[in-house]
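All protein chains of the complex are present and in place, except for one that has been dropped.
Chain IDs A, B and C follow the sequence of writing; residue 1 opens each chain.
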Amino acid sequence: MKIGFVGIGPMGLGMARRLLDAGHMVSVHNRTEARARPVVDAGARWSATPADAARDAELVFSMLADDDAVETMTLGPDGIAAGLAAGAAHVSSSTISVALSGRLAAAHGTRGQGYLSATVLGRPPAAAAGELFVVVAGDLALQQRATPALEAMGQRIFRVGDDPTRANLVKLSLNFLIFSTIEQMSEIFALNDKAGLPPAELLEILTGSFFNAPVHRNYGRLIVERAFDPPGGPMTLAAKDARLFLEAGNDLAVPLPMGSLIHDRLLAAIARGEGGLDFAALSRRAREDAGLPD
Amino acid sequence: MKIGFVGIGPMGLGMARRLLDAGHMVSVHNRTEARARPVVDAGARWSATPADAARDAELVFSMLADDDAVETMTLGPDGIAAGLAAGAAHVSSSTISVALSGRLAAAHGTRGQGYLSATVLGRPPAAAAGELFVVVAGDLALQQRATPALEAMGQRIFRVGDDPTRANLVKLSLNFLIFSTIEQMSEIFALNDKAGLPPAELLEILTGSFFNAPVHRNYGRLIVERAFDPPGGPMTLAAKDARLFLEAGNDLAVPLPMGSLIHDRLLAAIARGEGGLDFAALSRRAREDAGLPD
Amino acid sequence: MKIGFVGIGPMGLGMARRLLDAGHMVSVHNRTEARARPVVDAGARWSATPADAARDAELVFSMLADDDAVETMTLGPDGIAAGLAAGAAHVSSSTISVALSGRLAAAHGTRGQGYLSATVLGRPPAAAAGELFVVVAGDLALQQRATPALEAMGQRIFRVGDDPTRANLVKLSLNFLIFSTIEQMSEIFALNDKAGLPPAELLEILTGSFFNAPVHRNYGRLIVERAFDPPGGPMTLAAKDARLFLEAGNDLAVPLPMGSLIHDRLLAAIARGEGGLDFAALSRRAREDAGLPD
Partner (left out) sequence: MKIGFVGIGPMGLGMARRLLDAGHMVSVHNRTEARARPVVDAGARWSATPADAARDAELVFSMLADDDAVETMTLGPDGIAAGLAAGAAHVSSSTISVALSGRLAAAHGTRGQGYLSATVLGRPPAAAAGELFVVVAGDLALQQRATPALEAMGQRIFRVGDDPTRANLVKLSLNFLIFSTIEQMSEIFALNDKAGLPPAELLEILTGSFFNAPVHRNYGRLIVERAFDPPGGPMTLAAKDARLFLEAGNDLAVPLPMGSLIHDRLLAAIARGEGGLDFAALSRRAREDAGLPD
């Protein structure tokens, strides 16, 4: 299949290479050309603009940092929508707001273009290995056409219906689940630490009993080892995701008190100069509130 | 070993039988004699009082509902402390407050009696199968002496030092982890349900990706199936545990905002007449706040 | 002075009449012409568009429902900015976001037009009596020029510097203070009511001792009398204001946990079908959570 790919960051790099490896013809665009070099060296074609990357493609993926980037790269001059043929489709994999996803669907629709949300779970090594989890939503026939591309990237594909915004809502929900699991663990780590039991020992009990999911093991380890710098995912991005989660709740009239708590914690971290650390460092707030040393 | 066992509820029943099956001589007491029948039929000796159950024992376990029951059965007239020989020890497995555990340790100490906290994770079937997780704290030599008994009950033993109250704090912490995981899932289930994605489908995504611990699978299933009655663990006991968790935080000067949120949710459930349901029914609060039907 | 006035709702009506009564020449525009009739009958000139109302004015006030209305009426075709002369100024009195206020300031600035925020506290009767409190921010010389108009409307003018967005932030902050005072009172009313002391009696203690500000007396009375319908200020507008308050916190990296709590309460009210009631009805949430009848 001819596929465009816009946004060659750590995640996009792995995803685009998996498409190449699966035999697709891939055109890539990235704001900074140099970062796309490895995938171009691996056989992708460089495109000077998102519109160019989309021009002859059946599908064009985007994997970008935030709403602003996705809106500009899609609807701006020389954006994806300007190059994409009628009947071809944009597959948005970025973690964006439900509201923007709805606007993109509408904007492509008026041009006769298709639109899918195919959000992904996993960090860059999983992207490179094709072991992401993919949550896809949108027109069902289009989902079928995109399946070979999605299977190249993911170890498992979850389908959540024909409204593309649902995949965005699920992604924001899962990110909230990660953040709030960090907060859960941080509160009990602080409490037990102050009583004399080190976090590493408590984590061993968690992961040795009923709390042994990857979310517990991976983030528990980051907290215990204080492995916050360089960040796997920075606090500022987490705060953005928490904000989008709450905005979705606001728009649907669903109160999310635990979501509110997490968002406030993340803002405090940023205010205290920790915006560039890994978001697992939100564990510092519970320690600080307990009067424990960093 | 000669072992006493006070409190033959659903958990105590399995634990006492495991001790019998491992070849120990077991004397049992329960407030209601009839409920101890199965374990007496299996070879335990009936004791009319906690003091009697403790009389000749090297170790006497207690597994009771709450602080009041443990205090009465231990320090009341004909309580464990009245019967236990100097040099013998009380092993407390109930989910009780850190403060009471400290008082019990002191009370036994003044009588030359030993005291261990050996709290347990798992529901009655795990108790019957000897597959509990045991968290034990207290005098290290005493822990060694108790090991054969603990191994009869548990698939794994976690040792958290020589201060017995730590095992109580860990147990309260793990219960909080269960309650707050229910709240986490409840918030995203409500949000996505209102957007059209049923909880069962979202749970499949959780347990099929990074959120596949027993705590997610077991409680996620209860929520999705609305399997709240009869309760595995009633809301009132959960509210009690959440209160003890917050009291521990108060006494150690550790703020626990997520703990506070959970406690408030549990109180609301009780106030609305759901105290007798399984505590997984706290998922109803998020649905109610979102205007979703029961 | 020649003054334009855009937005003749219950508040704008009183404000525009005060300007007329003070001897100013006033041109008015409102989306629905009929609602402007009373002020036209009192001597104002009708303008078919916001641009027309602004055309010859030295100052043009706007008093509208929300960000969308203000943005459209200001920057849309035939908006205020299209009619206002260079050197003249727009005085925005609506409760809008800090972010939009900043954009309006910039947009007017590029046209050589002035911009002030002059937000107001008080309900329609205070507006009609010229007894509003006015919080004004923006260019200091411009504030001086606007003083006669502001004094016609307000019993007192608070000046908060030359950055116009500050007056918006103060207004959102004061509204939060109202909402959270309602929540404060609602929690203690529910608690004491369940213990047998009716809210009316507790309110008398509040207002008879240290809690006797208008915010306590006015909203306490609404709660006690359940005077929620018709609304003085509807729940949906309060939820909007609470959202803008939190957005300001997000943008400045200031966590606002009590603000988050209020926003979640307001969303729950809307989700439960109470969006059209007076926002004092958020007192129902605490009662409901306590298992008390409506």
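Points to keep in mind about this one:
Quick note on the criterion: a residue touches a chain if its C-beta (ideal position, glycine included) is under 8 Å from a C-beta of that chain, and two chains touch if they have at least 3 such contacts.
What you see is a predicted model; the values in this text were computed from it and never measured.
Shown chains touched by the missing chain in the whole complex: A, B, C.
Of C:Ala118, C:Leu206, C:Leu222 or C:Met235, it is C:Leu206 that touches the chain left out of the display. Within the entire complex, the positions of chain C that touch the omitted partner chain are 98, 121, 133, 135, 156, 158, 160-161, 163, 165-166, 169-170, 173-174, 176-178, 180-181, 183-185, 187-188, 190-192, 194-197, 201-202, 204-206, 208-216, 218, 248-249, 252-259, 261, 286, 289-291.
In the full complex, chain A contacts the hidden chain through residues 257, 264, 267-268, 271-273, 288-291.
What chain B contributes to its contact with the hidden chain is residues 239, 243, 246, 249-250, 253-257, 260-261, 263-265, 267-268, 270-271.
Everything below uses one rule, namely that only the chains that are shown with their structure count from here on.
Arrangement of the chains shown, judged by which pairs touch: all-to-all, with no pair of chains left without contact. When each chain is reduced to the average of its Cα atoms, B sits farthest from chain C.
Separating the CA-averaged centres of chain A and chain B is a span of 38 Å. A separation of 38 Å divides the Cα centre of chain A from that of chain C. Residue positions of chain B touching 2 or more other chains, listed in rising order: 257, 289-291.
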